[in-house]
Every structure is written in structure tokens, then in C-alpha cells.
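Every protein chain except one is present and positioned as in the full complex.
Presenting chain A:
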Amino acid sequence: MAEKFDVIVVGAGMAGNAAAYTLAKGGLKVLQIERGETPGSKNVQGAILYADAIEKIIPDFRDDAPLERHLIEQRVWVMDDASYMGTHYRSEDFNKPPYNRYTIIRVHFDQWFNKKAREAGVLTICETTVTDLLIEGGKVVGVRTDRQGGEIRADAVILADGANSRLAVKAGFQPEIKPENVALAVKEIHFLPQETIEARFNIGEEEGVVIEMAGKISAGMMGTGFLYTNKESITLGVGCMLSDFKEQKVTPYELLDRMKAHPSIAPLIAGSEMKEYAAHLIPEGGYHAIPQVYGEGWMIAGDAGQFVNGIHREGSNLAMTTGMLAAQTLVELKAAGKPFSAANLAEYKQKLDDSFVMKDLKKYRRMPEIFHKNKQFFTTYPDLLSKAVQTLIRVDGVDKKSKEKEIRKSFVESRSLFGLIGDAFKFWRAVE
């Protein structure tokens, strides 16, 4: 193909759309290639949208973006098989615009985001898979696709092709992703009438609730569960490390079925009709798993670069931010008349280091390994906590002092005193 572009963006998810939009707004000639039938058709997320990240790219996104509900209540549940112990935080402050977090349905949101990119001048083609990067003299100069019509050339390529980026692996930019660095999440969308959702969760029109679940919901594996309220549906799912699924020989759908049958969750989805199910990989290796993210004529953004903050359930905002920063780097270089060489693209890494993206990932750099090696956080502690609370609440003629003693004993018996101190230290190291 004779036509040449300034930049080719591979992928039309959060990172790809953010990059393509920013590039086009910056006056660059952009081709975006998506393998799904439409933008968003292959993308899976919980999904919660953090306003801040999209606001930095499209400040007036609230005017026409397809948003489900803004979140006014956050529940965190630690669960054993019969109970949950949790905190609920609900505030009227979250009901004051501009709202901070929304539930979204990705297939709708991504189509909107991509439309914005196209309106800004991006040429998006779908149902086309980039099979190879064109590399000449160690420099990426374009892509080859599965369509007839030959190679397409560009001065730079941004890889925003999602978790398990085949292109980056094929080109030797990063090694094969490891099972212990990636979570497998499964989710379902359940249809329920709007009034039923609002009654069940004690919320008004447009208001939403998030439940994050930890503990035995992941059946002893490193993982968490979630439940989000959409306008006319509920999204719920669970994700655990791929290596754990492999070790424990639990299938993801069994885990999800067990979660749906949990006595604290079943009533929330009772009478609903399952409309959609999906599974997806989430890179959760954290800071240490992040590969080289730029080189001669190429950059990596979003899930492809492992930019996910597992413990805070943040991914799409990191994807948008990394996509935007990659694009801004190119826009600035282009304006300065500088080539997209590795030395110049190092500015992208600098921008990442200066942003919340790398700061947060660095803060939690020890977390994946600590939780991975200490499964008691997902098995023993939820049980102990639940028993402790129950012992305190149940009125049965036993005096309080004896009850406290019994609780202490149960903890020490399960983990030993040193174990408890060690676990506390590990937990602190993980989130410090």
C-alpha cells in the first residue's frame, strides 16, 4: 500500500483509543487497526470508569458518553463460605457532580470513544489483525495484516493490543507472559429490571453500588470477586491467577457458579436472566513484570505493557493514561521535528515514571509475590475473621472475656504467634 501514516495504533480498547484520539488531536495522521468486528467487541472489563483518566483526554465526556450509573457506595466484603464481613462506605458527596466513578458497558463505551477518535481524524479499520511488525534495520517501520493489500508503513507503531500482546512477543520486545503474572477473570451480565436493582441496592436512578469481594470467594487462590450495578443489569465476576487455576484444577466457571450460589450474593441476582458471559486475561504481575515499553519506532501502552494495579482494581485508567502519554510523546517530537528513535521515545518512560501509573505500581511492587506465596490471606484469615465476629455477636451466656480469649486462641492455633506477626508484616510490606 502506497499510503503512509505518521503513526499506526494497534487496538481499539482504552489504550488504543486514547492514543489514537490524542495523536489525531495533535495533528498527526493516524491509522488504527482493530481485530474485533467493532471497537469494544473483544474487550472485557468489570467495568468501572474512573472519570479522572478520561477527563484528561476528553474533558466533556459526560455530555455524550454511554455511562450506566455513577457510584455512591463502595462495599468491601471478606467472605467465608456462609458469611461476609465487610465495610460499606456510602456518601452523598459522591452524588454531587462531577461524579468520580461510573459503571460502564465496554462495548458501548469503546464504540463511543472510537467515534470520538474518528471524528478527530483517525482512520479506524476493524476485523483486521496485525500479523507482524515491519522491522527494517532494527527499526519498526509499519505493519503487515491478514488482509490483502500489502504492508502499511508508518513512522511509529503503538502496540495497544491488550493482555498477552502477541506482536510484542513475536517481535522479541517482551518474553512470553507467565501464568503467575496473569489473572483469568470470568464475568456475567445479568439482566434485572431497573426498579428491582434500585430496590435491592437501596439506590436511586443513576446511582450505583460496587461490591469488591475477597476471602474464600477465590477458593484459596489469589484473586477477588466483584459485583457492579449497571442501569438494567448486574455485572458479577471473579478473577484468580492463571497459575493458581492450573495448580488447584478449579475451572473458572465452577468458581463463578459457586460465587453466584453464595448466600450473600444469590438474593442480589435472584430472578435475573444471564445475558452475556465473558472471560479475559488481566496482567497482574505488577511493577516487576513491566517489559521494555519503547524502542526504535515503537511503544507499548495499556494491558500489553502490563499496566494494571491489581489491588486497587485499576486497569482501564492506566491504559488510557499510558495511551495518552505515548501519544503526547509522539506529538511533541513531531512538533519539534525530531525522529521517533528509541533515544527520543525514552521521554515516554520518563512521562510514565512521573505519573501516578509508575508511582502506584512501584508502591505495590512486592504485593503480587507476597500474596502469591501466602495463600493464608485467601483461606485461613477469612474463616478466622468470620468466626471471631460471630463469636462476639452471638449472645449465648458466655462472658465477653472468655470470648475474646477464644478468638485469640483460634488465631494463634491456626497461624502461631510468629505466623501472625509475620503475616501482619507481610501484609504491611505488600501495601506499604
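In this text, a residue touches a chain if its C-beta (ideal position, glycine included) is under 8 Å from a C-beta of that chain, and two chains touch if they have at least 3 such contacts; residues count from 1.
One rule holds in what follows: contacts and distances are computed from a predicted model.
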{"item": "Which of \"Protein FixA\", \"Branched-chain amino acid transport system permease protein\", \"Phosphate ABC transporter ATP-binding protein PstB\" or \"Alpha-E domain-containing protein\" matches, in UniProt, the chain that is not displayed", "value": "\"Protein FixA\""}
{"item": "Contact residue for the chain not shown (choose from A:Val44, A:Ile105 or A:Ala154)", "value": "A:Ile105"}
{"item": "Selected residue (touches chain absent from view) among A:Gly27, A:Pro59 or A:Gly150", "value": "A:Gly150"}
{"item": "Contacting the left-out chain in the complete assembly, out of A:Thr128, A:Asn181, A:Thr321 or A:Asn374", "value": "A:Thr128"}
{"item": "Absent-chain contact - pick from A:Asp52, A:Glu206 or A:Glu232", "value": "A:Glu232"}
{"item": "Chain A residues that touch the omitted chain in the full complex", "value": "1, 3, 38, 105, 107, 118, 123-125, 128, 145, 147-150, 152, 189, 191, 232-233, 273, 275-276"}
